[in-house]
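With one protein chain held back, the other chains of the complex are shown just where they sit.
Coming up: chain A.
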Amino acid sequence: MYVYRIMLFLVFGGYLLSPLLMSGWASPEVAWYRPFVIWGVLIALTLWLEQKRKLDER
């Protein structure tokens, strides 16, 4: 359940801060693939939490 709280925090935090993702579209300082990298990191984090949850439920 504590893992679920981390997920809730991540999702709502991400929801509020997500407009920052969009600012790089026309900005030369930011690589075009930055949103996808952040997204990939989030997926990796979720995968890690999912493994942790499996261990918790054993």
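The working rule: contacts are C-beta pairs under 8 Å (C-beta built on N, C-alpha and C of every residue); 3 or more make two chains touch, one makes a residue touch a chain; residues count from 1.
One rule holds for everything that comes next: contacts and distances are computed from a predicted model.
One chain of the assembly is not displayed; among "Branched-chain amino acid ABC transporter permease", "3-phenylpropionate/trans-cinnamate dioxygenase ferredoxin subunit", "Glutamyl-tRNA(Gln) amidotransferase subunit A" or "histidine kinase", its UniProt protein name is "histidine kinase". For chain A, the list of residues touching the undisplayed chain reads 1-4, 7-8, 10-11, 14-16, 18-19, 21-26, 28, 31-33, 35-36, 39-40, 42-43, 46-47, 50, 53, 57.
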